[in-house]
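A single protein chain has been omitted; all remaining protein chains appear in their positions.
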Amino acid sequence: MVEVTVDDRSLELPVWILPGHADGSMTIHLGYGRTRTGRVGSGSGFDAYRLRTSRAPWHVAGARIRKIAKHYELASTQLHSNIGLAPGPNEEPGFGVEGVEAERRHLVRVGTLEHFRQEPDFAQHMGHTPPEGLSMYPPWDFPGYAWGLSIDLGACTGCNACVVACQSENNIPIVGKEMVAMGREMHWIRIDRYFEGELEHPHVHHQPVMCMHCEQAPCEVVCPVGATVHSSEGLNDMVYNRCVGTRYCSNNCPYKVRRFNFFKYNDTETPVLELLRNPDVTVRTRGVMEKCTYCVQRINHARIEAEKEERQIRDGEIQTACQQVCPTEAIVFGDVNDPESKVSDAKAKPLAYDILAELGTRPRTSYLAKLRNPNSTLEES
Amino acid sequence: MSKAATKPEFALMAEFRSSRELLHAIEQSQAAGYTQLEAYTPYPIEEVWEALGQHKSKLPLIVLIGGIVGAFTGYLLQYWVSVINYPVNVGGRPLHSWVSFIPVTFETTILFAAGAAVLGMFALNRLPMPYHPVFNVPRFALASRDRYFLAIGSWDPKYDRRATEEFLLGLDPFEVNEVAS
Amino acid sequence: MTAPGKPPIVAPGHTPGSVTDQISSIVLTRMPRWWWAAFGASFALVMMLLYALTKLVFEGTGIWGLNIPVGWGFAIINFVWWIGIGHAGTLISAILLLLRQEWRTSINRFAEAMTLFAVACAGLFPLIHVGRPWLAYWLLPYPNTMDIWPQFRSPLVWDVFAVTTYATVSLLFWYVGLVPDLATLRDRARQRLAKITYGFLSMGWRGSATHWHNYETAYLLLAGLATPLVVSVHTVVSFDFAVGQLPGWHATIFPPYFVAGAIFAGFAMVITLAVPLRTLFDLKDFITIRHLQNMGKVMLATGLIVAYGYVIEIFMAWYSGNWFEEFMILNRIQGPYRMQWYALLLCNVLAPQLLWIKRVRSTPALLFVVAMFVNVGMWLERFVIVVTSLHRDFLPSSWGMYAGTRWDWAIFVGSIGLFLALLFLFIRFLPMISIFEMRTIVPKTQAREPDEVSP
Amino acid sequence: MSQIFKPSTNTLARVSMFGAIFFLAILAWVLVTLNRSSLATRQGIVLQQPVPFSHDHHVAGLGISCLYCHTTVEESSFAGIPPSATCMNCHKLIWNESPMLEPVRESYRTGRPIEWTRVHDLPDFVYFDHSIHVAKGIGCASCHGRVDQMPLMYQAESLQMEWCLECHRAPEMFIRPRTEIYNMEWVSTDQETEGARLIADYRVQSKLSCSVCHR
Partner (left out) sequence: MSEPTASTHERSFPPPADLDGLQSKAWIAAGIGIAASLAGWFLDPTQFYRSYLVSWIFWLSVAAGCLAILMLHHLSRGAWGLMIRRVLEAAARTLPFLAILFIPIVLGLEETYVWARPEAAADELIQHKAVYLNRTAFVFRTVVYLGVWSFFAYGLSRLSLRQDRTGDATLFRRMQVISAPGLGIYCLLTTFAAVDWLMSLDPHWYSSLFGVYFLGGQGIAALAFVILVALYLAQREPMAGAFNAGHFHDYGKLLLAFVMLWTYFAISQLLIIWSADLPEEITWYLERAHGGWKWVSILLVLFHFLLPFLLLLSSDLKRNAKALGKVALLLLAMRWFDVFWLAAPSFEHGHLSFHWLDLATLVGLGGIWLALFLGQLKTRSLVPVNDPYLVEALDNE
């Protein structure tokens, strides 16, 4: 921990060093360290209001910083702060390899505009994509709707709105710091952050990852009770009430997007909390697996409405919660069987790629590679 | 163990000290025309049941049938469940995933066959039978230690209480006992 | 019969009568004082296990150290470890019977009992490791009002079939083997309750020629069925891992390599138990140095197959040219769990090489030490397979670390207590060496005729 | 050794073995039956209500349509329980002094809804939508039974998953013309051919995917 002193005011704070943060500056978040906000809010974080004055509400100059002999535990869903970068020289062998590995596995694909002009489908050649239809199994038909989703990495700013939207739409429990520190966060959608380039001024890439709804889902095969199976529209259904909680599906999920209720996280006793929840989504109990459903409640609702009117669901009629809130419209959801749909359009772009396609899982969620158009003079300076 | 003398005895039983003596006694008894023989030994001796004319057990056939029934039960159960009753797309695998059905089929085959072996063995041996007249002979306890017994059933057409006892005594047994029924 | 230079499988001077009396007397007389102490200690561990299980059922799987990349931990490690240990019993009994290896006789009974108790311990873990144990019966195919069935493509369902079949067949095999001995105890027991109990359990066994004939056929057939069954059980356990896509789990070598590992671990456990028991119950006449030597050899052979598995795994990871596979091996060697991997190599590969030396194979204490190494090593092997593979898989953003909590340890140690407690009860109430089979081999191994027995 | 058991033990041993098998069979049968009995499903059990409302009297006797009270059944997933005001439309005028109806009047006065005891209660993880079923030609009576013959309401069917699947697997056996949805007495003369035709006409997609009901 450090002690930050501004004039005669000082505050003890933990630090988290991020690549690319401007030299000689620090960012302190306001809004924490409150004492009377109830069960969740009280006593979490540090009260930075003590450092600011009405004269300079957003910037304070002349702060001094001193290391103090105290420790504070931070919990993060992404412990590997240096993804995309080589391990530091002082790191233990075997640690800090996440960065190298993430790069080698071509999870997030980035190119320059120039590169794109020369080779528009460069992203599709970065990893190893097996030929279409290569499988030991006869193909399954999805004659009606076939839901799919596309995420434009170029548009994503990593704002986390999708994470919050998903959380409130789908009754996802808030598990607290201890659980997050143990690696038990419950978010159905997470944002993987990658740094590229030098530690001093890296490029930052964000990649939202949720259930890929693989057509050949490795998770489904291993479930002994059939609690996760495919719907006729290609959704990877998760049936909470059938789940006995073997966690086998999560082990076998290459994207690690499944979340498990290790304890009874949802408070079902407090009556007022009932109003907090979305009535269209089951509140999960202890010992069951959960994950992104492509907001199946919205799909079902739209389908019922369309059926009553005896028409097809219109493109854009269904918006997933994450899509709905995305300020940059990076997320597009729709019927991939419909060649006119926006999502089909996105998936047909040369920038479209699947992550871990070499596993033959055939994900329904795909990405659009990020394009940068660097100004060479600025880059060099 | 003197039971009411009114009841006819079950058998006469001679006790021997070695398996060789027992085998010899079996041969002699058969030569003398006795057919209702049963031998008791402390451990399995192939020559003894061969001498008594038991060659092939029915058990292998029973086990084979058990195994076949098990295999069909296992496979058909899986087929019915996965293809007929509630066909679901599981990870893009075909409904009739015969490759995945091999392990369970194998296990049910073994389970049924082993069950058939054990139940068949008890049935063929007419067990359980906690009461049996031979236990009336106090020295029969040694049949589970180191003594060999030969019994001639009283329902043998050649059986005669006197003559048979004489005959058995002539085989140089350790002792001859009457088995009360 | 006896080849030159081999120690006998029964000490000289024994007759069918003497083996009958000596072995049955263990059951029919009072237990020594140490038995009570040992049973008491293991019973205390069982109580600890029950406490930990209660806590688990009331609070949830979260009391363990599991998290999202590492969804399986101690429970599955222990499951595989225990079921592996179980394998030696059936194998000693069944395969050695088929191969007509008579030295099996004095160790098969208690090895089979060990199998049953190990399977009981193993069976506990899949049941409790699920998030909602009270619904675990959904893995069984039974007609229900939901009209839903188990998903037969899942290795966990295969496991249910494999483990229940294994438990059932092992129990039947063990019981069938016991019937003539139960009759022996019925004939020797003095207390009325004991007589009735053993009489009831022996079903009226008389030892008639007809009985023996069907019995021998049944026993041989059971052995013939049990042998592929044993192989299939650990094969199915290996499928739990191998049918997935996870590097470190998905390897075609897993089935034979797991089976060999299971036999390896099982024989180590038999030695761990046999060495002290033969001293404590004065059974050196029946469990001779020859037995220990042979078990040492089996351990060496299976240990070499396990080592072969390691070598092929590493070679294929490189040869495949698949970076996920290569990284998995590199992570074992250099990653945060490398110490476990090195320890595993020490225990499973290096330590058993001592068994090439005859002195080691013939010295019970040394053999015991090697067996302990293997017990630990095989547990570590499962730890490496389960945890090291899971904690760093495809997406580096989801990597994590895993460590067992005290509840993980309490349940693991408690299961050892359960195993020992069952074993001590077995020793108390049932003959730990097959009496009738000893009667069978004594005339063959002894030059004397059984005639010389005094009445 | 001497004889431990009496000769009769042999019979006893065999009888007890077959007895055990018989016992297990009986046990299995009992469990299966109990699981489907009204003890588990509440099927056929008349529940106590704050006001002894008779569907028999209102539907069969007075000929009030289902829709008069359950107004949202065609638009919403819930059919809707009528507010006390609906009752008071008539009961302002008739039976307006009846002590039996005092809870209704009180509710109307205070605006506190009557706390009816729920008769058809699906588990919380099941999402059933009335509107789509009504729209695709499933009559009220198909699931709720002859409500017009129920003096007091009870659950006519088991509502177990296998019961739902019965129809979802073969909707042609249960579908009826849209005109007959609210007709309690409607019986088809030729369900199979008529059903198949209606399935095509109404573009019925009977979904068996899990997420249709569980989400």
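Quick notes on this structure:
The first chain written gets the first letter, and so on, giving A, B, C and D; residue counts start at 1 in each chain.
One rule holds for everything that comes next: contacts are C-beta pairs under 8 Å (C-beta built on N, C-alpha and C of every residue); 3 or more make two chains touch, one makes a residue touch a chain.
Bear in mind the structure is a predicted one, so any value in this text is a computation, not a measurement.
In terms of the touch definition stated at the top, the absent chain reaches A, B, C within the entire complex. For the chain left out of this panel, the touching residue among C:V46, C:A218, C:A251 or C:M328 is C:A251. Checked against the hidden chain, the listed residues C:S25, C:T54 or C:S320 yield one contact partner: C:S320. Within the set C:L28, C:L127 or C:I312, the residue that contacts the chain not displayed is C:I312. When the whole complex is considered, the residue among C:M48, C:A120, C:M146 or C:L304 that touches the unshown chain is C:L304.
Panel shows subunit C; residues 1, 3-5, 98-99, 153, 228, 231, 235, 239, 242-245, 250-256, 304, 308, 311-313, 316, 319-322, 356 of it touch the chain omitted from the view. Seen across the whole complex, the unshown chain contacts subunit B at 64, 92, 99-100, 102-103. Taking the complete complex into account, residues 130-131, 134-137, 216, 218, 221, 358-360 of subunit A touch the chain not shown.
Keep this in mind: only the chains that are shown with their structure count from here on.
Taking B-D and A-C together, the chain pair joined by more C-beta contacts is A-C. Between subunit A and subunit D the centroid-to-centroid distance comes to 43 Å (mean Cα coordinates, whole Å). With each centre defined as the average position of its C-alpha atoms, the distance from subunit A to subunit B rounds to 68 Å.
Under the contact definition stated at the top, the residues of subunit D that touch 2 or more other chains are 1, 4-5, 10, 13, 165, 208, 210. The residues of subunit A that reach two or more other chains are 218, 221, 223, 226, 229-232, 242, listed in rising order. If you check the complex, the residues on subunit C that touch subunit B are 15-17, 20-21, 141, 147-153, 155, 157-158, 161-162, 164-165, 168-169, 172-173, 175-176, 180, 183-184, 186-188, 199-200, 203-218, 221-222, 225-226, 228-229, 232, 235-236, 239, 436-437, 439-440, 443, 449-451, 453, 455. Interface residues of subunit A facing subunit C in the complex, by the touch rule stated above, are 78-80, 83, 92-95, 97-99, 101-102, 104-105, 107, 179, 182-185, 190, 192, 209, 218, 221-226, 229, 242-248, 250-252, 254-256, 258-264, 285-289, 355-356, 359.
On subunit A, the positions that touch subunit D within their shared complex are 144, 229-233, 235, 237, 239-242, 280-283, 293, 296-297, 300, 304, 307-308, 310.
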